[in-house]
Each structure stands twice: as structure tokens, then as C-alpha cells.
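Here the complex is missing one protein chain, while the rest keep their positions.
All chains are identified by letter, namely A, B and C, in their written order; residue positions are counted from 1 within each chain.
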Amino acid sequence: MATLDINNVVKQFGKVEVIHDTSLSVKDGELMVFVGPSGCGKSTMLRMIAGLEELTAGEIKIGGKKVDRLPPAKRGIAMVFQSYALYPHKDVRGNLGFALRHAGMPKAEVTQRVDAAADILGLGPLMERRPSELSGGQRQRVAIGRAIVREPEVFLFDEPLSNLDAALRVHMRVEILKLHQRLKSTMIYVTHDQVEAMTLADRIVVFRDGCVEQIGTPLELYRNPANKFVAGFIGSPAMNFIDADVINGNAIHASEAIASVPSSSTKDANYTKVSIGIRPEDIQIQANGKWSGTVEVYEHLGGEAYLHVLLVDKQTVVARADADSHYRIGETVRFNVVQSKLHMFAEDGKAIPKT
Amino acid sequence: MRNNPLSSIAIHSVLILYSLLALFPLVLIAINSFKSKKGIFRDPMALPLGDLYSSKGYQSVLANGDFPLYFGNSLIVTLISLVFILLLGAMAAHALTEFRFKGNGLLGLYLILGIMVPIRLGTVALLELFVKLGLTNTLTALVLVYTAQGLPIAIFIFTEFLKSVSGEIKDSARIDGLSEYRIFFEVVLPLIRPVIATVAVFSMIPIWNDLWFPLILSPGEGTRTVTLGIQQFIGQYTVNWSAVLAALSVAIMPVLVMYVIFSKQLIRGITAGAVKG
Amino acid sequence: MKQPILRTALFAAVFSAAAASWADTTVLTIESWRSDDQAIWDEKIIPVFEKQYPDIDVQFKPTTPTEYNAALNARLAGGTAGDIITCRPFDNALAMYEAGNLADIKSLEGLANFSDVAKAAWSTDNSDATFCVPMASVIHGFMYNKDAFKELGLTVPKTEADFYAALDAIKADGSYVPMAMGTKDAWEAATMGYTNIGPAYWGGEEGRMALINGTAKFTDDGFVEGFKQMAKWTPYLGSGFQAQGYTDSQNLFTLGRAAIYPTGSWEITGFQENADFELGAFAPPAKDADSECYISDHTDIGIGMNANSKNKEAALTFLEWTSTAEFASLLTNAAPGFFSLASHEFDVENELAQEFMAMRGECKATIRVAHQILGRGEPALSNELWTLTANVINGTMTAEAAAQGAQDNLDAWFKP
Partner (left out) sequence: MTRSGWRGYIVFFLAPATLIYTIFAIYPIAESLRLSLFAERDSAALFVGFDNYQKLFTEPYWAEQFWNAFKNNVWLFVLHMLIQNPIALALAAILSIPNLRGAATYRTIFFLPTLLSVVVIGFIWQLILSPLWGITPAFMNFIGAGSFFAPWLGLESSALTTVTLISIWQYVGIPMMLFYAALLNIPEETLEAARIDGLNGWWIFWKVKLPLILPTLGLVGILTYIGNFTASFDLIYTLQGGLAGPNGSTDVMGTFMFRTFFGFQAQLGDVNMGATVASSLFFIILLGVSVYLFGVQRRLQRYQA
């Protein structure tokens, strides 16, 4: 149980810099999720925390202790891998106890810890099996168990669920959440799936191209994305963006003013174009709506429905619709937007603060 | 493939047909090893029955009381060289695929250069070297040469396969606190067991059957290998074919046993060891 | 590592004659390609020598002939070759001498027991140095199945006409392959064919010397005629002779399926062991009744000393012994067909060997045509003759083209 501090970390592979001067800290007992598209540097960051990659510059502290020159085993971490990385020639019990036995822990204690972990994860009946005789979910549980028995200060998860099918993934997600609540240990979880990030995280770090784009709780990121990238990445279906021209302090789209650009911002920057971000759930289909478009696709998920609406200038927006009403393809619909929930982004992608 | 009886018959016909092709010459060798030279050429196809039967070949092999020694020498040289080739080759291939360091690519290329020229061409320099080291007429000399000769191809094949071994399992072992040494011996080696068996089969045959280096480096009485021992039956104008066939029929047994052992390892390794990703 | 110990031992042997212990035994190793002769050396020759020289232990360590040259040269270069080296004749041994691997042994007293012709095979061109004691020659000729000849009522041919008449008769009868020879291994074609019967057409030594002096060419009639004769042999060979190797020919003959076998005296021991019928020998036929017959009495084996031997004294003692009448008689009788080159008088017991020996009296002797001086080109002319002769017999080359090929080889480098 410990805090984790990353201070001014840089990573280069040869001449290519893959992590640019990055700092962040994880609180004790917090479940922090690193999220971002593939190649964004999130896994490299995790591997540097684990000690599998060396830092080019900067430092990493766990529990206030500088660890970045220590070998992985001495850092007080445990890691769960995407491919589970089980030892194929050892059975489940052997896999679970391997690190402890290697560290020279007395046999009795190893057995006790292994049994405890097996209990938590329901691995009891599988203890004598080899990895090749287990299903994907079972293997994943063994991999997690292997981390648990070490009672680490920080758990590291590297896309642990991406090899599982959808149903199992949801199930395991819940199990990990429960595990976190039970163990109350510091965890870092890497994923490219924003749903996993939203559901699991105490706080999320969004990575892009080796930079941290934003750090915050899931709701903070959802409500106040710092930029267009985060806004588009967090939330499902993704936020709609509509390009608008700024005329006299108003954002104009299709010769209709959508919103007014806050005057506090116009003072220092003279915007001519902005991007208006609207989440699907903030679009209201109304017969007397201000805007109109034709229905292109109609997705019904049972509890909710989504309309893909083609606007006059050929931009498409996705809107949440009432699950009980019915729409035909090609039908014209009208809608309004919830003004207070609009996001506005400058041409460089940065969010324009709402006054 | 579904097991319908018709395709099963077809499959076994193909296999049996090819078995005949593979075995026919071997059976000829075996039956003719029980004939005199005249018997061999009078009717090579006939079974060694009646007056065709002659154990003269085996007798002349047995009469030379040194053959057990020759077999022992061949076995020692082959097995020790194999251990070196497999262990050192796997170690080097592991380092080349696992660690990033300066000159990695060049060293990898350097280590497989030896595939491209037969080491036999370096005979004179080798012999001079062993004279200086005082190692002529020792089995050590043979082991060293065969190890050097077998390493490039072993490293080549090991590298090919190690590239496909998941890196995560090694990282996992690192987090478990294993030293790099133990990661290799306890995690990587068991993982590549089937490949080790393949390379073993690949490497042992040229060593077992080599004539040249025993002839040059260790022709002494005490260090002769089987192939060299057999040469005494091959003369300028007269070849004692019965003895040659007899000796070679026996000489195939040890390698056959080794092959069976290795190929079992190979199959077991493949079917039990693989963890699907 | 061993050297100092050995040297000390030698010192002890030289300076204290009284010290008769195991330490003063000198071990001499003989390099040879004659693995066929292992038993002869171990059982018949070496014991006689060791009885006279108990402090010298001789070991005969042959290498298979196909590997001999390569292996020996490697061992010489590496310094691990034996003390005594069996020499191939002419250019091959000469090259070893020039490379400093064979010692000059001209001072050996026993060399007086050999004729100049015999010594020529192992001497420099100007005879300044001699590096091997001549050991044995082999005589080329034909062996035949006496029973078959009796059965078909044939007599031993003396002339070319007789020879082909006999072959025709055997072929017409059909129960025997007229002649057991194949071209797969190529060397029999040249050695037992071309250089066997050829001397009759190019006049033996005269023709050979003329080539060396530059007064004759391979394209001259005599040498072309040799190739033409080869082409004439083709119909008398067994079917599939192109894939018939040397071992095949031997067995074809000893199993009694062929009547005539062009060969040399070296086959005597092996054939007498294996053949169930009576064997006879005849010399290569003369051109016609008025012409002389010629044989290749080829100086084939010599024995010399490794110039870097650590046991020179003992080695010289041994070489001296090989020039004695005792050795000559031992060798010739133990390995009938390998005739000692020494001028000693000794008895040959083997009847077939006697038949070959008798040819020396009846015919003029020469050696294989390309072995001395002429064989130094690239490729060596005698190797080239293998291929050329095999091609002529196979019908893939005319006699004239083959002769031209041989002459081209000479023209490329040879200055008479």
C-alpha cells in the first residue's frame, strides 16, 4: 500500500522519444487507469514503473522511496499481463507460489498465501491443473492470483482483459473492481478501452503520443475534457463535433447561431472557427427543434436508441433518442441541444472555458 | 480430418508405400550384411539362407576387439558435443533475441557465418592449433570442433523460434525476482524443449557419421570413432563389404535410439507445453 | 608436450646402451593408402623387422585411398604425420619433396640395390635427390577365366587380331560378358585400357620420351590409335557399363560372368580368394605378329621419410631394411602382384604372379604415359586421361577429339 510518484520521466528508444517529460502521482489505495490509443506510451510507462524498461530521464518513487534503479522484484510491485504469462510447465499451485518460493519464503507461509489467494479467486478446484488445461478466464484468474500472493504495494495490470470475450470481460472487470475494494491497494491499470477506464478508475490518465493529455476522475473527464482528444476519447458513443464559424461572438453553423462564444475568451484570442462538442445524450429530438436533418441509421439497444442524423452540410451527428418512439430511415427529424452542456474547442483542440 | 474408413485406407496406403521406399534399401543392407561378398553380388535380393548365409562380416567386426571402444568414443564425442551445441547455442540465441545491446545484429550475423563455409577447409589451421594445445589424439579436440561446427546452425534455428516466444512470460519472471540466469534455465529452456529436440536431431547426424576430423585430429588407436574404425575394411582395390555392412548396420543403432528419445521429447514438448495466447 | 620426454628418452638410448628398458623403444609410424595390406604388415613384415631391431616399434597406420592425399597433406602441415611415408610415384611425391615434407635419402646405402629406372620415379628431374626407396611396381595386362576359355576352345591372344577374334567368339557364344570393365569410376578406362594397350601403338618408352622431348604429340597416329582401340572395346562391355563401377567389374569377373578382365597384377590376391575358377594372365596384345609387345611395368609404391620426423635415425634404419633382399622377398610373396623393384634375386611362389613376372621377359616395359613430368598441368594429365578415355568408350567423344584434348592440356603449360 503506497503512493506512486512519477517525476519528469522521459523515455527514448534510440533517437525516438516515446515518452515526453511526464509527471503524475497516484494516491495510496487509488485505482488509476492509463488509457489511450495504441502506441500512446501508456504501456511503456507501465513497464518503466515495473522496471522492465529503463528511464532515459526522471525518477519514479513508490511509497516515497526512489525505485527507478531497482530491479523489478525489489520495487514492491506485481504485474498481470495481457497474455497471462503463466509458466506452462508448472501447475496452478506452482504458478501461484513460484515467486514466493523463489524469494525464500517458508513453505507453510507460501501454502497459506496461495490458498488464501485461490480462495479469493475461486481457483480451489483447479490447483493441480496446468495452464494448457485452463480456459481463458481461468488463466486470467491465475495470473491475478499470482500477483495477489505477493501482497505488493502496487498492482500493475497491462491490458489484462483484452484476450477475453465480451461477456467474460465484463465479468472479470467486476471481479477486479471487487478485488480492489477488498484489498484497497494501489493499482495501475492500462487499457485502450474507455469503458473499462470509466467503470474501473478512481482517476484516469489519458495518454496521447507520449504525453499526458489530462488526469482526473471519470466524471471530470466526461464533464470537463481539457481538449478535443479527451472529449472524443471518453464517452460512448463518442462526442459529436460540429465545425462552426465565429461571427460577432456567436458560433454559427448552417447560418444558425448554436452558441455564443464566451466573451472572456474572445478578449485574448480572436477566434474565427471553433468546434462545438455535443454529447449524444445532450441532443433532444423535438418536433419544434431548431435544427433538422435526415435519419441515416437507427440503432436500438433495447433500453436506449441512437439516431445518426445527416445535417444539411453533410456532417453527421449521433443523438440519443427515446427508446419508445420509432423512426424510419430517411425521415426528417428536428432537434435542440442542451446549451449548458455544450463544449467548445479552439482550432488547436484546447477547450474554451465556459465562463 | 474426419475419420471415414475410405480416406483412412488411402492415407495408410500412402504411408505404407513411402515406408517401403524408405525401408527397402535398409532391408537390403541388413540382409546383405549376413552374406559373404560373393553372396552379396551373386544375388543381392536373396535372403541370407542356406549357403548364402555367412556371418563373416560380423565376425571380422567382432574379431577386432576394439569396436566397443570405437562405439564408446563415438558416443562420448556425439553426446558431449550435442550438450555443448544445444546449451551454448540456446544461451547465445537467447541473448541475441532478448537483450538490446550495441552490436547485437552484427554479432548475430557473425555467429551464423560458419554455416556458409565447411569448417573442413580450415583443417590445417585447426590441426596446428590442436598441436599447440597438445590436444591431438584426444576426444576433446573432436568435441571442440564439432561444437564450433554445430553452433551456427543451432543458433540460427534457436533464434528463429525464440523470436516467437512471448516476452511477457520473461517479464513476469523478472517481476517474480528471477535473475537473468534463472529466467533462461527455468523459464526459457523448458519453453523451447521441442526446438532443442529438433536441433539435437539435426546436429547429431553429421557428428556421428563424420570421418574427416577423426582421421585428421584423432586417428590414434585409443580415440578412434566407429566411422574411422570401419575404414580398415575399405581398401584400395578390395573392400570387405560384408564387414562394412555389418559394422554400419550396428552403427545405426545408437543414433536410432537417440532419435527416438529426441523425437518423443519433441512431440511431448509441443503438445503439452504450448500455451495458447 | 610429449617432445621433451621423448627426446630425453632418445638421449638415454643413444648414450647409455646399457639402459635396456621400455624407455628406449622408438615408435615409428607408417603412413600408407594401402589399408588392404594391414594384415600383411602386422603379421608378416613388421614382426621380422622388429625381431632384428627390438628397440624399434613399427606401426602401420593406413588411411583409405580416397582420403589419403588430403589427410596426409593436412597432417604434414599440422606436424602430426607419421615418420615413414608411403610415396605415390613421380610428381605427387616430388611435390611433397619440394614442399619440404619428404627427406632426401640419397645417402642411403641400400639405394644401390635399385635400377635407375626404378629410382627415377622418386628422384628430382636432374636426379640430384632421391626421396623414396622404390618398393613395388605393378604390371598391367589382362586376366582371363581359364575355364571359360577352355569351354569355348579359345587360346590366349598374342596380337590385336587374336584379341578381337577371341572377344568376338565370346560375344557370339553369349554365355559370358566378353570383357569386365565399366566407365563409371573412369580410372579403369585410362589405367587398364588406354595406358595398358596403348604402348603397343606409340612404341612404349620411345613414344613416352618423344612426348617429353616434344618430338611427338598426342595427336600423332600412335596415341590416337590408342583411343581408337578404346572405342573398339565398347561393344564387348557388359550392358550398362556406363554405370558399372570398379567393384562391379571385379565381382562380375570373379563370379565367373565375364571372360576377360583388363587389369593389373595388384588384383592377384583378391581374385584368387574370390574366384571359383582358374585364373590366367596375358600381356597386352602386340599390333601384329611382327611387332613387339609392350607392358606397363608401373613403378607404383615407394617408401620415404617425413623430413620433420622426430625419429630420423630409426626411420633411416627401417628404410635401409626395406632395400634388402629379405624385405623384397617378404613383400612380393605376401602381396603377390606388387613386385619388388629391387635387383635382388628372389623366388616368387604365386603362379599367377609368375605369369605376370614372365611378361617382363617377353615384352618391352614402360610406365603409365602421363605420370612423369607430363602430369604437372591443370588438371593433371593423368586425371584428364581418365575422363577422356571414359568419354571415348562411352561414345560421347571421338578418338581424335580425345587426343586433341590431351594435347591441349599439354600445350597449355608444357615446354619440352
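The criterion applied here is as follows: a residue touches a chain if its C-beta (ideal position, glycine included) is under 8 Å from a C-beta of that chain, and two chains touch if they have at least 3 such contacts.
All figures in this text were calculated on a predicted structure; none of them were measured in a lab.
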| item | value |
| --- | --- |
| Hidden partner chain, residues of subunit C it touches | 66, 69-70, 73-74, 91-92, 95, 98-100, 182-187, 238-245, 247-248, 251-252, 370-371, 375, 378-383, 386-387, 390-391, 394, 396, 412 |
| Sites on subunit B contacted by the missing partner chain, in the whole complex | 1-3, 7, 11-12, 14-15, 18-19, 21-23, 25-26, 28-29, 32, 40-41, 43-45, 84, 88-89, 91-92, 94-96, 98-101, 107, 109-126, 129, 144-145, 147-149, 151-153, 155, 157, 160, 163-164, 170-171, 174, 179-181, 184, 194-195, 198, 201-202, 205-206, 208-209, 211, 227, 230, 234, 241, 244-245, 248, 251-252, 255-256, 259-260, 263, 266-267, 270-271, 274, 276 |
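By our rule, only the chains that are shown with their structure count from here on.
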| item | value |
| --- | --- |
| Components of the interchain contact network lacking subunit A | one piece |
| Furthest chain, CA centroid comparison against subunit C | A |
| Closest chain to global C-alpha mean, per-chain Cα centroids | B |
| Inter-chain centre distance, subunit A versus subunit B - centres from mean C-alpha coordinates, in Å | 54 |
| Cα-centroid distance, subunit A relative to subunit C, in whole angstrom | 90 |
| Rounded Å distance between subunit B and subunit C, as computed from the means of their C-alpha atoms | 39 |
| Set of subunit B residues in contact with two or more other chains | none |
| Residue list for subunit C, restricted to those that touch at least two other chains | none |
| Of all residues in subunit A, those that touch subunit B in their complex | 47, 50-52, 71-74, 77-79, 81-89, 98-99, 102-103, 130-132, 139, 146, 150, 158, 163 |
| Of all residues in subunit C, those that touch subunit B in their complex | 1-2, 33-38, 61-65, 67, 71, 74-75, 77-80, 247, 250-251, 254-255, 266-267, 269-270, 274 |
| Residue ranges of subunit B in contact with subunit A within the complex | 166, 168-169, 171-178, 182, 187, 190-191, 272-277 |
